[in-house]
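As structure tokens, the structure follows; a few thoughts come after it.
As you look at this complex, bear in mind that one protein chain is not there, while each of the others sits in place.
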Amino acid sequence: MTKKLVLSFLLAAAFISRVWAGDEPPTVESNKNLIDLVQSHADYVWTLVAAALVFFMQAGFALVESGFTRAKNAVNIMMKNLMDFSLGTLAFWAIGFGIMFGASSTGWFGTSGFFLSDFKVGGDPWVLAFWMFQVVFCATAATIVSGAMAERTKFAGYLIYSAVLSAIIYPIFGSWAWGSLFNGEGWLEGLGFIDFAGSTVVHSVGGWAALAGAIVLGPRMGKYAKDGRVKPILGHNMPLAALGVFILWLGWFGFNPGSTTAANKNIAMIFVNTNLAAAAGAVLAMATSWIKFGRPEVGMSLNGALAGLVAITAGCASVTPLSAVIIGAAGGVLVVLSVLFFDKIKVDDPVGAISVHGVCGAWGTLAAGIFNIGGTSATIIGVQLLGMAACFLWVFPVAFLMFKLIDKTVGLRVSAEEELEGLDVTEHGGNAYPDFEVYSYGSMGSGGGSAAAAPVGSPGQVDLEPAEQT
Amino acid sequence: MTKKLVLSFLLAAAFISRVWAGDEPPTVESNKNLIDLVQSHADYVWTLVAAALVFFMQAGFALVESGFTRAKNAVNIMMKNLMDFSLGTLAFWAIGFGIMFGASSTGWFGTSGFFLSDFKVGGDPWVLAFWMFQVVFCATAATIVSGAMAERTKFAGYLIYSAVLSAIIYPIFGSWAWGSLFNGEGWLEGLGFIDFAGSTVVHSVGGWAALAGAIVLGPRMGKYAKDGRVKPILGHNMPLAALGVFILWLGWFGFNPGSTTAANKNIAMIFVNTNLAAAAGAVLAMATSWIKFGRPEVGMSLNGALAGLVAITAGCASVTPLSAVIIGAAGGVLVVLSVLFFDKIKVDDPVGAISVHGVCGAWGTLAAGIFNIGGTSATIIGVQLLGMAACFLWVFPVAFLMFKLIDKTVGLRVSAEEELEGLDVTEHGGNAYPDFEVYSYGSMGSGGGSAAAAPVGSPGQVDLEPAEQT
Partner (left out) sequence: MTKKLVLSFLLAAAFISRVWAGDEPPTVESNKNLIDLVQSHADYVWTLVAAALVFFMQAGFALVESGFTRAKNAVNIMMKNLMDFSLGTLAFWAIGFGIMFGASSTGWFGTSGFFLSDFKVGGDPWVLAFWMFQVVFCATAATIVSGAMAERTKFAGYLIYSAVLSAIIYPIFGSWAWGSLFNGEGWLEGLGFIDFAGSTVVHSVGGWAALAGAIVLGPRMGKYAKDGRVKPILGHNMPLAALGVFILWLGWFGFNPGSTTAANKNIAMIFVNTNLAAAAGAVLAMATSWIKFGRPEVGMSLNGALAGLVAITAGCASVTPLSAVIIGAAGGVLVVLSVLFFDKIKVDDPVGAISVHGVCGAWGTLAAGIFNIGGTSATIIGVQLLGMAACFLWVFPVAFLMFKLIDKTVGLRVSAEEELEGLDVTEHGGNAYPDFEVYSYGSMGSGGGSAAAAPVGSPGQVDLEPAEQT
């Protein structure tokens, strides 16, 4: 101990004398500090590039949701995805981040760091990099709900629940499972809950909120006939939906490996597991649809890829590639069965969000326990089940209550006339495709019915006659 | 001093080669050189990944521009965006880069480095990484103009002005504000002008050139009625436009933080500021449109996000996150008012490019002075105003003259018949959507009217009858 003390003072003295001398030649110590600095630069670059990829998932969700629904609601879906990210960014900046990662005396939620107040000019900017990575996760949870509630939700009501989800519902559960990154330890992670990138924290939270929303809203008009038959409501643009899935798959290469928030070798296995699970999910969902419906079905195959991705999210850093194939494949089968199940119980989810994110998120969380690379145990499985249950028991009732409150106040569902007409015209004053002959467009016709003035390049400004030459 | 420099360079080179080859034990000095090398590798990776993201903005611009205009001009807009990047790449390689960053004795423009001649085989390749990052910026300035001049510009004229902008107009202003990176110091940066990533250098340059172009061209047929009313010309594809904005937002995560051209911790605050400003811009533009038009308007909301992004570009590295929210929010309000203003004075800008890039670029440049993290002053504000004025006074008259010259020679505007028919058929020989019933298509019908032969997978080869089975 004395030797160590002497050594450190000698080294420090040597260091001081060199700095003081002015020419500052490199030393072993200054080199070590520089190495740490370069590594931290790599950490910043990787975490922020990954955040950018996850941000892009917002485009993917927008395309999947609009591709799987009707043309008459495409503007509305674009607006919802733009706004859940934009409002969500502001809500998470002001409130959510502080709740999720602020200092917590209880282990149930944080109470500091609102408005990024943990960051001081000239201080360590890591909190900013970390915030950037977290805000794109928060937005993912919010946008999942959007899909399940598509084609019948009032826009004003949507804005409210999107803000509440981003500011409160998502961050509170998040603090239980991930809060320790800044604030000590949430109670779930204290128990050893495994959810590396958020099968539960992000996807099940979104999925169970979506379930609550779909139940409170009720099904779209005409979806479930009185005689018990399920009537198909066709998605209007499969290439957009497929592009959306490719974008989501790409974004997941930020979502999962980026959750290291560090540039290290672990990202390789996470990349491979993510890719294998997605591939297996797509192939198995295709096969299941082929068996069930007699055709390799595009909507199911696309959702199968997403199911595989959601399922591997919890365990991506702690299962082998072979396990990833199995987890993804099971997700691919499960999502088809789940979609049919929710249609059977008449919960109308236009894009399958509850099945993809809620159900496969739960499966992935369980699977992370079962296939744990270091071995599994009843305790591990028990904690995983506890986390899954905690998520459902927190999110579903609170979201249900929130949707009911919105319904009783500003209103959650549009009128039957508005639903028939399409939300694009009634909520936003113009259609998505005014140049095209579109079957789902209502009586007001292309771009019709708005009393708005004439802003640039946008639909809906048609109290005036259209320009003659078009 | 020179001797010392040469000596250290030689020693560094020797150390690096020996240590990487493994035949010398490491020393403190060799380690220091290696650390610098690894940091430089991170700089290359970050700068070039950022360049790739900025490149992708070209797709974003193409989608926003075509989504906000009519189906009959969609091929033309794709061609313009493909070509302003392709021609611009060649023009910036041959001429522009040398003017912007070449050695300058005057401080007004550079005169070396044409055709990347500063790069020697075996020499330091940093100039190549730097060129790559700069060429994608140059293309951004060029494509901004494309939007404002959409639906009525002759393609040959477009090619000429796109090349001139990339080779001369953009680089000359750029050398004033950014030239010092290689060539000493431009006169504006010598005064302390703050424009970190180009609110003025890129966006206002594009915006004021766009203003000149829109004025010289005149409005589209039917846009402004004789009785003073503004007639809406509806954009044909809102999902594409929204995807374009998401792509642009993603690209801005290269545009702003990539402007460090170094992997360091500063990129974190730049990411956060960029994202907050975009979000605030989108929300405030939506709110403004809701108040003004009675509806949350999709075109305005999308442009609001872009307005926030443009506005934060100058100050992204030197304002706090709270300031970024304010700057973006103001941009979101401003862009709506600006779009209405330009319609009032009958400057027809189909996508709002002048407002988004010119006006909000100017606002962002001023805001970078006002909200400067190190404090502001009359001098700082004065220099910012001077830079903004210099940009307008250089770009607008020169671009105006250029457009007039093109108009008098090869011609800038298509004929009335061609405008009615759509540029896709008349300029490129085929429509964008030949399989669809499209209202804006002219009398020649789907894919009609071309005398071209039959190239692959493309429209317009219709001197022959279409194949029977379609």
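As written, the chains take the letters A and B, and residue 1 is the first residue of each chain.
Following the convention adopted for this analysis, contacts are C-beta pairs under 8 Å (C-beta built on N, C-alpha and C of every residue); 3 or more make two chains touch, one makes a residue touch a chain.
Since this is a predicted model, take the numbers as computed values, not measurements.
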item	value
Residue of A:M57, A:A71 or A:A141 touching the missing chain in the full complex	A:A71
Contact partner of the left-out chain, one of B:N31, B:T153 or B:S355	B:N31
Sites on subunit B contacted by the missing partner chain, in the whole complex	19, 25-28, 31, 34-35, 38, 40-42, 44-45, 48-49, 51-52, 55-56, 58-59, 62-63, 66, 74-75, 78-79, 81-83, 85-90, 93, 115-116, 119, 121, 124-126, 128-129, 131-132, 135, 155, 237, 240, 424, 427-437, 446-447, 450-462, 464-470
Touch residues of subunit A, complete complex, unshown partner	4-5, 7-9, 11-13, 15-16, 19-20, 28-29, 31-33, 35, 38-39, 42, 45-46, 49, 53, 67-72, 220-223, 229-239, 241-243, 245-247, 249-250, 253-254, 257, 263-269, 271-272, 275-276, 278-280, 282-283, 286, 289, 292-303, 305, 320-322, 325, 336, 339-340, 343, 349-352, 355, 373, 419-420, 433, 436-440
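Everything below uses one rule, namely that only the chains that are shown with their structure count from here on.
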item	value
Gap in Å, rounded to a whole number, between the CA centres of subunit B and subunit A	30
